[in-house]
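Input: one structure, supplied below.
Complex shown without one protein chain; remaining protein chains in place.
Chain IDs A and B follow the sequence of writing; residue 1 opens each chain.
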Amino acid sequence: MIWFAALRTAIDAGTVVVLAGMGELLTERVGVLNLGLEGLIGIGAVAAVIATDLGMGPWTAFVVGMLAAALFGFLFASSVVVIRTNQVLTGLALVLVGVGLSNQLGNDYQGSPIQDRFRPLPIPVLADIPQVGPALFNHTLVVYVAYVALPLGVAFLLYRTRHGMNLRAVGENPAAADAAGINVTGMRLCYATIGASFAGAGGAFLMLAFTPVWAVDVARGRGWVALAVVIFAAWRPFRLVFGALLFGAMISLGFIAQQQNWGVSSFVLSMLPYVVTLTLIVVPAALARFGIRARSTVAPGSLAQPYFREER
Amino acid sequence: MSAARWAGTEGRRLRLERRLLANPRRAAILRVIGAAVALLVSGLILELTGRSAPFLAGEVVDSTFGSRFGLEETALIATPILLAAIAVAIPLRMRLWNIGVEGQFYMGAWASAGVGIFLDAPRPVLLISMAAAGALGGAAWILLPAIARAWWGVNEIITTLLLNFVAILWVGWFSIDIWRDRAAAVIQATPLVGATLPTFPGATILHVGFVLPFVLAVVFWYVFRGTRWGYEVDMAGGNPRAAEFAGINVRRRIVTVMLLSGAIGGLAGMVHLSGATFRLQQTISSSYGLSGFIVAALAGASFIGVVAGGVFIALLLHSGIALQGAGLSVYIVVAVYGLVLVGIAVGEVAARYRLVFGSPARAGSPAEERAPP
Partner (left out) sequence: MSPSLTLPDHGSDDAPEPDVDGLGRVVIRARGISKSFDETLALDDVDLELRAGEVHALLGENGAGKTTLSNVIAGIYRADRGSVEVDGTEHHFRSPSQAIAAGIGMVHQQFRLIQPMTVAENVHLGWHDTPSVVSRKVLVDRTMRLMDELSIHIDPTAQIWQLSVGEQQRVEILRTLARGARVLILDEPTAVLTAEQARELFGVMRSLVAGGRTVVFISHKLKEVLEVSDRITVLRAGRHMVTRYTAGATPHELAVLMTGDHSELRVRRGAARSEQPLLEIDGVSALSSRGLPALRDVTLGVYGGEIVGVAGVSGNGQTELAEVVTGLRRTESGTIRIDRTDVTDQSPRSFAEAHVGHIPEDRLGVALVRSAQVRDNAVLRQYRRPEFSTWYALRHGSIAEFARRLVAAARVQTPGIDTPTGFLSGGNQQRLVAGREAGVASRVFIASQPTRGLDVQSTGDVQRSIIDRRDAGCAVLLISDDLDEVLLMSDRVVVMYEGRIVGSFEGEEVDRRRIGLLMGGHLGEDDGRGTGE
């Protein structure tokens, strides 16, 4: 019985990671490394809170959260793609600005929960299946989108469209893409911004469905986990969902352990997700060196490298 | 001959020219300018949101420089930051980013707390043991990321970062739960450690650990300027393949450099524990590790720059604390940090460009093959 409840929690907990991670997947596929997810989640969250407070409904607030993050994402992208600042430093700066700003703005809302939130949307028939039904088919719409529509959409975009092919080319070899007439700068700006907006969506979701009360450092490391999960997923959409679910499962495990009084300290349980994520990154790399290679786990060829077109 | 060739053609032009490498001194200056501009912009924004920047600035100067205590407090903050910055600067010379210095700080503090609480020994012995424990704790914490990077090519930013969270939780666990001081009911921390660092004669809170970062800065300045090892590390960082060609074992250098970094990070934790907080508590670090990282980025792996930058950031942090009294929250300081980092990053880029007056030389001159093929 509890395991299905655990599954439910896992799915919910993993949603933020799926959203932020999918956005980062797109960003990295065009060759940009955005370390600022933690800050962007915070921005999306605080924007959603403020929007609700101003009387907007949950969906409007959700969009506001995405837009706010998109704005910062665009600033980040401009700095990194046009001015070509160091992507690591700029990404960290984004974390600081995002976390600082969101904590500051959210301060006034601590302790007052959002009333008008996302409600779960049970899928007719399927939600009535005993045990499994409530666990899988009684979530908010965003969850369904994140776990099903999003990976499908991204996979379709990347592998089945001309535009997606160009996108991948930009990430692999921007010089070649440029020579083929693809607008490298435009692509990178566009998808880095879109990726950032997804992270904001994650933050907004956090406030509107998962933990509707603002707290300091609302992202709680999920932005960093998303980055790690993208690596684990080898930049493939469906593996990303799997990795996020795994992370969610760890969090869920923590809740159960507390409830069931397994006697494990809450601290240890909180560590679990990070340790597991770490393992997910390190082990495949180690195995690869010993010849065991699951599939191509090579990063997009130009990741984190600014592109300078040869002078015209 | 060139002049004659160009007579009568369009004259000299002003161009923005990009080079592959920047003059290091220029880069440092521009980074500082970038940081300064960011601060100015922050001040402007604060003004616009109704807080008087000059007033705040005044508060800052007052609380920091206005009193002896303020200076001591700043120095107290500067110590762990500078140590963390040195810890980060060393691997940075090999283009390795140790953002896990925060976690190594925590683990160093934890290890030395363990020794300090449970070992019974005369003060000097205990302090030395604690220092050793701190260094070992920090080094052990970075070991996995170091190996993962050197042998399996795993990005050290993510690995060390994830371990930060684990370390903070680990220390929280021990300080609030396992090693909790049951006697002092109110405090959520461990008992006092058995030995503490003495303060300077005449000082209230500033401990002798304050000299350590300066000593280390000088030591490593020399190491990277005048020793074989430093030369090898620099070469390996500049081009690992060429370094291998020269017989330098790059993998071993990566691990060594990272372990050294972790050790110093751990030592920073020990110093702060035994000099400032005296107990192990969950909040033993106010993002000193992160600040140290930013300082190292500002300094560009120059140890003189690290010292200067560390002092600057300590002032900034202390100002943040002081400004909380004036109604400004610490979060704003964090956001300002972020802007400063952006300013640094932009300065870094600007260093590679220069405005040039010039007329092109003739083809066939020795520089010709620099033209793209």
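We take it that a residue touches a chain if its C-beta (ideal position, glycine included) is under 8 Å from a C-beta of that chain, and two chains touch if they have at least 3 such contacts.
Since this is a predicted model, take the numbers as computed values, not measurements.
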Looking at A:29, A:84, A:168 or A:220, which residue reaches the missing chain?
A:168
Full-complex contact with the absent chain, from A:80, A:105 or A:177:
A:177
Residue, one of B:235, B:295 or B:317, that touches the chain absent here
B:235
Touching residues (missing chain, whole complex) on chain B
17, 19-21, 226-228, 231, 234-235, 238-239, 241-247, 358-373
Where chain A meets the chain that is not shown, the residues are 160-163, 165-166, 168-169, 172-173, 175-182, 296, 298, 301, 310-312
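FYI, only the chains that are shown with their structure count from here on.
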Contacting residues of chain A [partner chain B, same complex]:
35, 39, 79, 83-86, 88-90, 92-101, 103-104, 107, 221, 224-225, 227-228, 231, 265, 267-268, 270-271, 274-275, 277-278, 281-282, 285-286, 288-289, 308, 310-311
Give the list of chain B residues in touch with chain A in this complex.
18, 97, 99, 144, 148, 151-155, 157-159, 161-163, 165-166, 169-170, 172-173, 176-177, 293, 297, 329, 331-339, 341-342, 344-346, 348-349, 372
